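The complex appears here minus one protein chain, its other protein chains still in place.
By written order: A and B. Residues from 1 in each chain.
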Amino acid sequence: MLEIKGVSVKRGALVALKDISLSIELGKTVAVVGESGAGKSTLIAAILGLIALSGGKITWAGGPVRGIRPALVMQEPRAAFNPDLSLRQSVSEPLKAQKLPVDTKRLAKLCAGLELAPDLLDRKPGQVSIGQAQRVGILRALITTPPLILFDEPLSALDAVTQKRTAQLIADLQRQKGFAALIVTHDLGYACAFSDEIAVLRAGSVEETSTPTAFVNAPETDYGRKLRDAAVSLGALERAS
Amino acid sequence: MTLSVSGLNVERKGRVILAPTSLSIAPRARIGLVGASGSGKSTLGHALIDALRAQGVVVAHVPQSPDEALDPLRTMAFHWREAEKALCMGHNPARRKALFSALGIAYGNLTKRPWGWSRGMQQRFVIAMALIGAPALIVLDEPTSALDPVVAADTMDLLDNFLTGQDTAMVLVTHDLGLASRRVERLWVMSEGYLVEEATTEDILTRPTTEAAAKLAAHKSWLTVPC
Partner (left out) sequence: MIQTMLSLVLRAVVVLVGSALVTFVLLWNAPGDPAMAIAMARFNAVVPAEVVDQVRAEAGLDAGFWPAFKAWIGPLLVGDFGRSSVTGREVWPDLVTAVGYTYPLAFLALFWGLAIALPLAILAASRPGSVLDRVCVAMASTGAAMPAFWLGLLLILLFAVKLAWLPAMGARTASHIVLPALTLALGVAASLTRIIRSGILEARDQNFLPALQRRGVANSAIERDHVAPHAAIPVVTVFGLELAFLLEGLVMVEVIFGRPGLGGFLVNAIDARDFPKVQAVVLLTAIVFVAINFAVDIFYKLLDPRMEDRDA
């Protein structure tokens, strides 16, 4: 469905992405992991068509990605909303942009799925917790039922307990709705626990791709091993005793 | 000498941020101050630092991100010298060299400003600076969350190694019990401004007595990896 083929992006003399190839089917999740500066955010911008490619192609079912209006969930949930609008107004903005009506029943159902109290949407971004704000961010992404959702470090502003709950909610919703998901994260634990495929990005190119199980057991590259060992050392992954 | 403080409490606009708390910290102790966001753990960390400093104890603090520790307009050399002066210590290049090598700070250009260094190196510099006065206690406030995992893990390992053989005690403030369980032997669990549980890491992981501790323990890590 989402097909990234041999994509390169240059920024001045700097090569931000080098010959990236990835694909994501409906209902599946690909996690892109790697250090900051590896090109994770550039990849998202490239998929959204915000920057020009210097090589390669990004398509959805053979056509342009723009046509399906993919949604984006950002890292800083509170900064992602207009502070002067109620969350309800912010959430209905993508619907207005596509001239779609607000389906109150569906909205209520989505809220329930995200463990959001119905009246919470009448507050402003500054009046809810970061965890709640991020769930509203996910709600906004889901409201137009896009077939593809991009998650840019969706959990890194949340605390450990909230991270795990939110990740589970995203996974449950994905099972119901069947969207394709691309998660960009530096948290290997999250990537391993909630994706179908892991792509390790380093200095603009994909070092290795594998299933989470294969990656956790035996990373193919030195850098992959370093990433896994760091995740163990920081307690994101736990060794069975 | 065991450090102890009593009656720490913080109120803001009539709201209790931190209920009255007393603590004691043995030399060389490694303690995790854990809790969900908004539980008051950072407030307790700050109150602890202020109270100990008022007793004349040398305490050091490492904020979450180097952005919160370094002035972008000032060079690294300036920051180092300033930290020495704040401790009423003379300039000692040998001490700096020793701390740099202990924390794996490769030759860094000290005439550069923070943004001329990588974030990982900035954070190590901040930790090295905290250790100048051989403090009785170093409080680290989420020291790894702003760093890449590989760099974060290396930094924590280097700090662990350095502190072995020193009298300096460590308090690691974090929301992540997974991280704490790998680094500390005792835990203080915070919930809604109260210190609700205090026990060894082992005990809290296997037999938590409060709901807050149980929740943290249950969400400790993402996956269990076979050996």
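Operating definition for what follows: a contact is a pair of C-beta atoms (placed from the backbone, for glycine too) under 8 Å apart; a residue touches a chain by one contact, two chains touch by 3 or more.
Not measured: the values here are computed from a predicted model.
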In the full complex, displayed partners of the excluded chain: B
Touching the absent chain when the full complex is considered, from B:41, B:61 or B:96: B:61
From B:72, B:90, B:165 or B:226, residue that would touch the chain that is not displayed: B:72
Hidden-chain contact residue, picked from the options B:3, B:18, B:31 or B:49: B:49
Residues of chain B (touch criterion as defined above) contacting the omitted chain: 46, 49, 53, 60-61, 63, 67-74, 78, 82-83, 85-87, 113, 115-116, 129-130
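In this section, only the chains that are shown with their structure count from here on.
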Computed distance of Cα centres, chain B from chain A, in Å: 30
Contact footprint of chain B on chain A as seen in their complex: 35-36, 129-131, 156, 158-165, 186-190, 192-193, 212, 216-217, 226-240
Chain B to chain A touching residues, read off their complex: 36-38, 119, 144-145, 148-154, 156-157, 175-182, 215-216, 219-227
